[in-house]
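With one protein chain held back, the other chains of the complex are shown just where they sit.
Here is chain A:
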Amino acid sequence: METSSHVINVKDLVKKFGDFTANDHLNFQVKKGEVFGFLGANGAGKTTAIKILCGLSLPTSGLVEVAGYNVKTHPEKVKSSIGYMSQKFSLYDDLTVFENIRLFGTIYGLSSGEIKKRSGEMLSRLGIEEQRNRLLSTLSLGWKQKLAFSVAVLHRPKIVFLDEPTSGVDPITRRQFWELIYQAADEGITVFVTTHYLDEAEYCNRVTIMVDGRISALDTPAGLKTQLDCDTMNDVFLKLTRPN
């Protein structure tokens, strides 16, 4: 019964593109309600792993279970139990705030009554009720990112995947963004987040660092620091990615 509390269960995940091995025997579990940091240099295989976890790409071999479903056999079940947000895209610029919310709410199967209720709660929590009918293009990047996150968890997914959600936003907005992440985690939503900001890694319950397609470390931030005898996550990261 140990795996039942794990919302993500990865065993011996291998992904090959021809001769190139992007993910080399990954093994990890993520607990319900955990904030799980996924770190690694560019090209370390993070994006490939996320794509597999989200059901966008198939593993070459190994077992990947997300929200209790095997991504190979039940990708549709996986897709409806997760949320996803990436730094590259945060909602449509030429739609209004509410139109964006309604679009993604409907796509994730919410009724229009639920969408109305939840979007009202969400906008008042963010304090932008009066921006409801503004075009998204008129909002700042920080607001767009916060809104995109809120939309990604609107359907109360079991897990939300965040792919570098805070790139390009100012430190204050990043802080506010992480408050939103903690709120979601408190509500029992598991957060799987990749980031380049190593101070953000400190906010995670547990952190994985990928190097060249392998997991080279997986522990709590405090555990990693003692294990590698470093003061900051920055040093931990450098020590693992550049051993000499």
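The criterion applied here is as follows: a residue touches a chain if its C-beta (ideal position, glycine included) is under 8 Å from a C-beta of that chain, and two chains touch if they have at least 3 such contacts; residues count from 1.
Here is the rule we use: contacts and distances are computed from a predicted model.
In the listed set "Phosphoribosylformylglycinamidine synthase subunit PurQ", "Ferredoxin", "ABC transporter substrate-binding protein" or "ABC-2 type transport system permease protein", the entry agreeing with the UniProt name of the missing subunit chain is "ABC-2 type transport system permease protein". For the options A:19, A:76 or A:231, the residue in contact with the chain missing from this view is A:76. The omitted chain makes contact with just one of the residues A:36, A:69, A:104 or A:177: A:104. Seen across the whole complex, the unshown chain contacts chain A at 54-58, 76, 79-80, 82, 84-86, 88-89, 92, 94-95, 99, 102-104, 106-109, 161.
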